[in-house]
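Omission of a single protein chain aside, the complex is shown with its protein chains in their original locations.
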Amino acid sequence: MGDLLTDAHWGVLLILLPLFGGLCSFLWPSAVKFIGLATVSAVALSVVGLGDQLLATGVYHHAVGGWGAPLGIDLYADGLSLFMLMVTALVGLGVSIYALDYFDQDEARRFWPLWLLLLGGLNALFLSADIFNLYVTLEIVGLAGVGLASLSGGGAALDGAMRYLMATLLGSLCYLLGVALLYHSAGTVDIPLLAERLESTPPVWAALGLICAGLALKTALFPLHFWLPKAHASASAPVSALLSALVVKASFYIFLRLWLEIFSVRTEGVDDLLGALGMAAIIWGSLQALQQTRLKLMIAYSTVSQVGYLFLVFPLAAIGTFSAWSAVAYLVLSHALAKSAMFLVAGNLMHFGGHDRIADLDRAVQRLPITVGAFALAGVSIMGLPPSGGFIGKWLLLNEALNQGRWDLVFVMMIGGVLAAAYIFKVLGFAFTQAPVTHEPKGVPAVMEWSALLLAVAAIVVGFLASPLMLILGIGETVELMGAGQ
Amino acid sequence: MNWHAWIPLFVVVSSLLPGLIIFGLPEERVGWRTLLNLTGAVIKLLLVSWMIWGVYQGDHFETRLALLPDLDLVLRAGPLSLFFVALSTILWLVTTVYAIGYLEGSPNRSRFFGFFSLCVTATVGVALAGNLITFLLFYELLTLATYPLIVHRGTDTARRAGQTYLRYTIFGGALILLGTVWLYQLTGTLEFTPRGFLSQIDPQHYPALKIIFALLIAGLGVKAALFPLHGWLPQAMVAPAPVSALLHAVAVVKAGAFGIVRVIYDVFGVEFSADLGVTTPLAWIAAFTIIYGSLRALFQDDLKRRLAFSTVSQVSYIALGVAIAGPIATIGGVVHLVHQGLMKITLFFCAGNLAETLGIHKVSEMNGVGRRMPWTMAAFTIGALGMIGAPPVAGFISKWYLGVGALEAGQDWVLLVLMGSSLLNCAYFLPILYSAWFKPTPKSWPEEHHFGRQETAWALLLPPLITALMALAAGLLTGLPFSPLEWAKIIAEREFYQP
Amino acid sequence: MNSPMIYALLGITLFSVGLYGLIVREHLLRKILALNIMGSGIFLMLVALGKRSAGELPDPVPHAMVITGIVVAVSATALALTLMLKLVEASGSAVLHDAPKDRS
Partner (left out) sequence: MEALDFALGLFDILLVFLVLSLAWLVMSSEDLFRAIVLFVAFGLLMALVWVRLEAPDIALAEAAIGAGLTGALMMAALDRLSSVKPIQKVAASAQRKQLSLSSKVLPLIALVLIVLGLGYALLSLPEIADGLTPNVKENMAQSGVKNPVTAVLLNFRGYDTLLEMVVLLLALLSVWSLGGERKLSPRSTNPILGSLCRVLVPVLILVSCYLLWVGADAPGGAFQAGSVLGAAGVLLLLSGWHVEQKYLLWPLRFILILGSGVFIIMAAVLLLIQGGLLTYPVAQAGWMILLLESAATLSIGATLAALFLGGVPKSRVDQ
């Protein structure tokens, strides 16, 4: 039995299960909730299985079709992949539970197939070691994202979804052109082989530029973030949560993966550019968030600024160590948990009051204490205050920045934290006061309140789990090797 | 099982757990809430007594949990931490009783007491923190836990006061974070060590260390209300009286002052900071704040605002005592941590009683109030006299040691500051006492409530009496083994003489 | 210059023309056309460069990639068109406005 568990193809299961679940939920619309929840739970269990396997055996490697690179496609899982799969499973589970009560039957029939296929796409993305295969998974994630974003209907949601579709298609095309250039430079699309074969030639540079631009657009790195606020703010709450917490991170993961394995040694100057854009994103996103009068728009702009933090790692990683990379992984994790919790909270507040005007939250703290509590806890992580996952990430990143004497980064991180506190406490302050116009609030189902709280609590709790999580991150030593190899 | 490794954690948990449970209690379960609150407070008191006894006998209490691969969360009971823990534990118990009486029948009490407990948890954590990152963690938690208490009333003024409070404290927290990370970069450790852990450092880092010192002290100075970072404190007066009492005497302001002591003693070391030349500016700032706070207090008609500015002034005695950098002044500064707490909490309790019972909020409304509420005003008088520094109340002891210590350290100018401040204290407290006791009683009070035969409710009356008595006792019984003064001497010894 | 290279250059030119149209033209239908042209350009480049092989047959791997790519492109186009029609129904305009309208 033990052998069976460690030898099982958890990685493959992680891809096939949600895809199959998606098809089933499309075929049997009346059972979507059951199929959906069962699938997501099974996926979460498989992640645990994969984790157990990786801890025992190191990396997971699977040659699809038995061909192996360069002819075939390889699946590959190391600590970083596992980490992302874990984030996806955690957030996915929380949001799925929330979605049980959020959607009515008709919306649920449309939501679950899309979400399960999205989950399959995300898992496939994190497990892929092939840049063309990554393109296909990006398309799955992108189209599912657009479908989900337009789910709630209405002008604003459609407008947001349209922007999102344009951005994601353009990003995919840029990425694909880069892939084409890399293929014709090295005769392979397998990441490890590319890492061996690529030299610093004009086509490789062009590919680097295109891939970075495409992925930066999908990740909404300033100034390519223009599509994000509307798309994320106008979607329905569970969808916003998934988009902000997971979908944006998927393209960032590819960015990180390619950087770690292919581009890192060939990129003088690009890393500083990315760092500068990251800094601009932090400041600009936070300032925009501070000015918003709508809660969901504020949270969406907060995502823009939080994405900025992720990109600060590139200038640091040039001579960086494990801690720079683990910092960014930590930020991804805690932001995913906290931001999904925040969007779910926003969903609760909209359900409760019928609007998301920050100034009219109208004593929400009395009437929805769990929801507001979830917002506050998630906010703690977003602000980077201890004890929280966000703090650990920020601490590691600050440490590294100081270590390398990058005062500009330190300065921006401090400002970013203070600005984040400003916009989060703006909301909390208004949650205590009475609105000038009050109206009869609608009750919020307990499941929706508690799932938001659980995600927020998770964002805090990961602040205490740094040691085990870094152990996971170190599996396969991709991250560590890159640090040491510089 | 090694109990010594867990008790510091239990002390923290003993208020955290009741707090979390109270959040979940329905509003009307008053009995359960009271029971939880008091049980937590009593258990904490017992645990703290155990630790005090143990430390007195040379035992070692330390909880260590991994936070990052090379950085731990450390809770450790040393003389200095226990000093502060004991203060906050005792005053929490008293304040809880007071708050139960004060908030009777008002809405959202579960939330209030939940955050109240969190607030004490954070304070105890600040006190027990064994390294700078643990300190930072609880210090920020304290900010977060006090915010809902300040905006508790949910009015627009409360919200704005909350925003102001955050603007200051978040900024301060950021400075401390920066200082902490930087320090960690330079030294690779953040562990609090008697006489500091920096004296071996390469002199080329001295300029950086000066900036770090400034960052840390500025960050802590926000909560300790050092000029010019005190602006939030008077505004935060919109909170209910128990909150003000807690903020001023135990939690927030004290955490800042305590942090200053910590940083100077256990991070930089008194001698090293004196060598670095950073204590003199601090002493000047503290001295200025003392005078400035007193002057501002003089012109406040609102009683709570007058007390608030008095706090601004009084807390800086602590920073001053430590910054003078002599052993005797240190005793004065450290012991004031407790003395000021006892006296100021008494004053706030009394102010709360006046507001609750008679609707008095202003100094000008206090004529003859001593005849209507003699017990309350007796406690108030003890507190006020202590603030002035009149023997035999505890405040006298602090000022005496500060003065002698300053002379011993050759800083004679401090004496002028002390005298000036005492005069100003007289100027803003004595008129209150005069009008309360000797001016005629008005025909009616602004908003009078009756509580049977007593002048006010028992739960409101007992706490100020107890704390006033403790302030008296701390001044009278200085020779007893566990008196604040004796304990402060132990702390100073540990800091100044090699074991 | 041999003919594959000419077609590859045509490919990137198409990509750029599409990109230009995507940025400059405002009507959504035109933007969708632009994305299609960009896609065609990439496919063209991908396949044309695969014809550089020494043997008699061109590289089949890019061919396979492009065939799936064409199918994906048409499905994305269909989605974009449906979305556009719905958007026009809801907002009355087939142009994305920058100034956010307050839709409460």
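Things worth noting here:
Per-chain numbering from 1; labels A, B and C assigned in written order.
By our rule, a residue touches a chain if its C-beta (ideal position, glycine included) is under 8 Å from a C-beta of that chain, and two chains touch if they have at least 3 such contacts.
The structure displayed is predicted, hence computed values, not measured ones.
Shown chains touched by the undisplayed chain in the intact complex: A, C. When the omitted chain is restored, the residue from A:Gly58, A:Gly72 or A:Gly354 that touches it is A:Gly72. What chain A contributes to its contact with the hidden chain is residues 9, 12, 16, 19-20, 22-23, 26-27, 62-67, 70-73, 75, 110, 113-114, 117, 120-121, 124, 132-133, 136-137, 139-140, 143-144, 146-147, 150-151, 153, 158, 181, 183-185, 187-188, 201-203, 205-207. Where chain C meets the omitted chain, the residues involved are 3-10, 12-21, 23-27, 29-30, 32-34, 36-37, 40, 43-45, 47-55, 57-68, 70-79, 81-86, 88-89, 92-95.
By our rule, only the chains that are shown with their structure count from here on.
In whole angstrom, the spacing between the mean C-alpha positions of chain A and chain C is 27. With centres taken as mean Cα positions, chain C sits 67 Å from chain B.
For chain A, the set of residues touching two or more other chains is empty.
Chain B meets chain A in the complex at residues 23, 65-69, 107-108, 111, 133, 136-137, 140-141, 143-144, 147-148, 151-152, 154-156, 158-159, 162-163, 166-167, 170-171, 173-174, 177-178, 181-182, 184-185. Looking at the complex, you find that chain A touches chain B at residues 363, 365-366, 369, 373, 376, 380, 383, 385-387, 392, 395-396, 398-399, 402-403, 410, 414, 417-418, 421-422, 425-426, 428-430, 432-434, 464, 466-467, 470. Considering their complex, residues 132, 136, 139, 143, 146-147, 150, 153-156, 158-159, 161-163, 165-166, 169-170, 173, 176-177, 180, 183-184, 230, 355 of chain A touch chain C.
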